[in-house]
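Contents: one structure, followed by commentary.
As you look at this complex, bear in mind that one protein chain is not there, while each of the others sits in place.
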Amino acid sequence: MNLGQHAGFIVAAYGVAVIVVTALIGWIAADYRRQTRTLRRLEASGITRRSAAIAPAAGTAPSRAAP
Amino acid sequence: MTLTELANPTRFLALVARLMPWLTAATALLLIAGLYQTFAVAPDDYQQGATVKIMFLHVPFAWLAMFGWAIMSISALGTLVWRHPLADVSAKAAAPIGAAFTFLCLVTGALWGRPMWGTYWEWDARLTSVLILFLMYLGVMALWRAVEDPSRAARAAAVFTLVGAINLPIIKFSVDWWNTLHQPASVLRLGGPTIHMSILAPLMVMALAFSLMFVTLHLAAMRNEILRRRIRTLHLMQAAAPRAG
Partner (left out) sequence: MTALAALIQRELRIALRVGGGALIGVLFFLTVVVLMPFAIGPDLALLKRIGPAILWLGAMLASLLTLDRLFTADHDDGSLDIIAMSRMPLEITCAAKAFAHWLASGLPLIVATPILGLMLNLDPAATTAVALTLLIGTPALTFTGMIGAALAVTLRRGGLLLSVLVLPLSIPILIFGVAASNAAVVGPTPFGTPFTILAALTLTSLVVGPFAAAASLRQGLD
């Protein structure tokens, strides 16, 4: 594969794109882990939302509360 | 599943959990196909040589920069008019993703401009408009961060987003006008009359791949935001509850 005389710019453009997209994905994934962990900790300590206590039909919260 | 049913965040979370693997797989497959086509199939442009490969990133990013604001505008309508509970969440989640793609559009544009125009930054009408769009994304994010109460921030951000949506075409028009006034129109532009199919096909695949990536990330960010609000509610309840033991 020959990228011609401007190979540096092409590589740089794809490099920046990879870095930013990876950072975005990583940030969202890390945020998700942080939120679920906090939520689990809170629910394990006995604090639940009223709606989660009444309607566990499609809920994810009550099942996760068990350690 | 209708839009009204999705107003229940728990149902929405269940739907996201079911869709997420499929969306991720589809995004990855399309991205691989697009990259393969870009580097192995698509020919070099007779004028621009291999730098045309930057276009396969730049154009999808430019499209997503506008797509992001469109999503935010629809969500803003959802907040102000229909008071859909997920509209706030959607608007807030879309802002950083849109800003990231707008930033990428600017950077790839600069890296494309250097070999083609001989300068990283040209006060070209399109580049300038995208720069202003980026500034407005940052403004919305600052607005979201300025207030703690999410629903209050949502309504302010919704008003600003809609005003911005009205203003964006005006800005584009003004910058176009300003640009033709100040600059001899001699910059080398992509195109000519038509884009050949061999270039257009990979471009479409890449655009579709990145659009799917946007949607996937948006849904994931919405899920995070819903969880964050739950935690906020729980913290508030914890603070409000009498100390029982």
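Order as written gives the chain letters A and B; numbering starts at 1 within each chain.
Going forward, contacts are C-beta pairs under 8 Å (C-beta built on N, C-alpha and C of every residue); 3 or more make two chains touch, one makes a residue touch a chain.
All of these numbers come straight from a predicted model, not from anything done at the bench.
Here is the thing to keep in mind: the chain we left out touches B in the whole complex.
Of the listed residues B:V107, B:L143, B:L217 or B:I231, the one in contact with the hidden chain in the full complex is B:L143.
If you put the hidden chain back, the residue from B:A26, B:I74 or B:V159 that touches it is B:V159. Checked against the full complex, the candidates B:I170, B:M197 or B:A239 give a single residue touching the omitted chain, namely B:I170. Although one chain is not shown, part of subunit B still touches it, namely residues 80, 132, 135-136, 138-139, 142-143, 146-147, 152-153, 155-156, 158-160, 162-164, 166-167, 170-171, 173-175, 177-178, 181.
Quick note on the criterion: only the chains that are shown with their structure count from here on.
In this assembly, the C-alpha centroid of subunit A lies 18 Å from the C-alpha centroid of subunit B.
Residues 1-7, 9-10, 12-14, 16-17, 20-21, 23-25, 28-29, 31-32, 35-36, 38-39, 42-43, 47-49, 51-52, 55, 58-61 of subunit A touch subunit B in their complex. Touching subunit A in their complex are the following residues of subunit B: 10-11, 13-14, 17, 39-40, 44, 49-51, 53-54, 57-58, 61, 96-97, 100, 103-104, 107-108, 111-112, 114-115, 213, 217, 220-221, 223-224, 227-228, 230-231, 233-235, 237-238, 241.
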